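Showing just some of the chains, left in place.
Chain lettering (A and B) follows the sequence in which the chains are written, and residue indices restart at 1 in each chain.
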Amino acid sequence: MTVDPRFYAPSGALTLEQIAELTGAEVFGSPDTEVKGISSAANARRGDLVFLEGDGKSAPDISAEASLFVVNEPNRKYLPEGAEGLVSPLARHVHSVAALKMFRLRHIDWSGELRIDATARVHDDAVIAPGAVIGPGASVGEGTRIGANAVIGPGVQVGRNCSIGPGATVFCALLGDHVTLLAGARIGETGFGVMASPHGLSDAPHMGRVILQDHVTIGANTCIDRGVFDDTIVGERTKIDNLCQIAHNVVLGRSVLVAAFGGISGSVRVGNNSMLGGRVGIADHVKVGDGVSLAASAGLFRNIEDGETWGGTPAKPLRQWMREVAWLQKQANPKKSG
Amino acid sequence: MTVDPRFYAPSGALTLEQIAELTGAEVFGSPDTEVKGISSAANARRGDLVFLEGDGKSAPDISAEASLFVVNEPNRKYLPEGAEGLVSPLARHVHSVAALKMFRLRHIDWSGELRIDATARVHDDAVIAPGAVIGPGASVGEGTRIGANAVIGPGVQVGRNCSIGPGATVFCALLGDHVTLLAGARIGETGFGVMASPHGLSDAPHMGRVILQDHVTIGANTCIDRGVFDDTIVGERTKIDNLCQIAHNVVLGRSVLVAAFGGISGSVRVGNNSMLGGRVGIADHVKVGDGVSLAASAGLFRNIEDGETWGGTPAKPLRQWMREVAWLQKQANPKKSG
């Protein structure tokens, strides 16, 4: 995906040689080749710089258009024909240096006293409570209510008849119509991505967005991180309870229910009409089908097909988990069961 | 219970016929009968409209005064003699349409620049930090401190010598004296109640309140949802840690301790002097007695009598759980135990 200029100000293309000078990485292909965008490998368009990292044991997902790469040695074998780019043992770090040079988060420079920025578009029939702050280029639709001391960041688009709770904060996000955020919801913060850098652990930059579709409800103090370079998406009529964590690049389908303390790790997919009980956790990259039920406090580490009901940690089919619970109780407590 | 006009502005009675016209439900009894209030079935007064939904397999809890019902077919058999009302397969939806027509949350219309509303009553000896916002009709008692950027919603009553933390938000709530809310606490948001509507999943309206009695302490970023039509109540000297979730209609007794990540689902009752370790979860409608201890990370799905100590998920008496843990360890690791 292309970085959205509503949230990230582009500061011009870089040549591979310029990136090499900034980072010490080694160029392959033409040093004058220009990098015009930044992306994940899976969703790159021509001219976007992507990175491949890891031990090289499994083939990465690479878009057919991808042409410019930062790569470590073990992943060179996966480069498509005609690829150009840079080689470095710290491929993600090099990619990040280029990304941060080419794009600047607009809200980093947001300052001043003006509560509602002069360039924000707020509909006449929107209701803005005291202390709410609306950033440059943001948009608030008809009939929408922004609660007291809430924050709508630069470039954020809020549709019609939405309700943004008091003290909630929304950045790098597009909200449909009839979206409800309760108090203290945190939409569009950077995700938890830690990478190796020459100086030790560093935060990986996140340049994606959050998309909340129509009729989505997000509970109090729930966090929905923006994508790394792609989007975090919550589908129509999906309802998320208080104190949940939805990580970067997650895609939740339509009419999904997530009860309190739900924790959904990076890049998880959940199908339509699935139900997650309280305190359910799902490990990263797991795929959950449509119409799945996860019992309260399940910890899921594997993909689940449509229509299944699972529970336990590690999660397994509910009946199997219940059989294990009952069997253990009987075996370990002979007097009671005898 | 009657809807509290400090938080919900009444907009007049409706006849059964008017509700039928709005929703397509079918009237039984006199179409001209007026609905004057909205309530849960269990706590209705004469003239309140209540709903009965579900599969009808168990008898609902109905107040002796209840006279006006929205009901689905399977629950018609539970209607008391002389009942009037409406029939619909989406009984809760019909009830909600009427509720939202008859009462309007006051904070929906709160707007403007005034940090401390002209109609708020703030004691001269209260201390209001910069950025704090206090809504119409709210009251702040002697010696109470409102932290920076905190929000006290319309009609909220805060007693004497309370401390409201920075960035905390309080709506639809009555606070006693010496109540402490730490930073980012979310009091009185709408609960997680999802119902079927003609368009798909919808948020069920919540028109109850939160009551925090004297000397209650609520941790940072903890959420206490308001009741659906009744109250969520936290008893005197009960202390709740950070990042806990207390759902709608919960009643906690006096001097209860809830450690971090405690999750108490809707309509749970917890007796006096009970202690919940970190990350304890309790399923909805469960009743916990006085003086109960729940070990850290317990997941409770059943009622517990006074004085019991339980642990594990699903929770059971602590000794039994520990016996199972020890037995499993011994059986599965023969070398270590041999």
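The definition used in the following text is that a residue touches a chain if its C-beta (ideal position, glycine included) is under 8 Å from a C-beta of that chain, and two chains touch if they have at least 3 such contacts.
As the structure is a computational prediction, the values presented were derived from the model and not from experiment.
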| item | value |
| --- | --- |
| Total copies in the full complex, given that 2 are placed here | 3 |
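To be clear about the criterion, only the chains that are shown with their structure count from here on.
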| item | value |
| --- | --- |
| Separation of mean Cα positions, chain B and chain A [Å, integer] | 31 |
| Complex contacts: residues of chain A adjacent to chain B | 115, 127-131, 145, 147-149, 163, 165-167, 180, 182-184, 215, 217, 219-221, 236-237, 239, 241-243, 255, 257, 259-261, 278-279, 296-297, 325, 328-329, 331-333, 336 |
| Touching residues (chain side chain B, partner chain A) in the complex | 107-115, 131, 133, 135, 149, 151, 153, 167, 169, 171, 184, 186, 189-190, 192, 194, 199-203, 221, 223, 225, 243, 245, 247, 261, 263, 265, 279, 281, 283, 299, 301, 313-314, 316, 320, 323-324, 326-328, 331 |
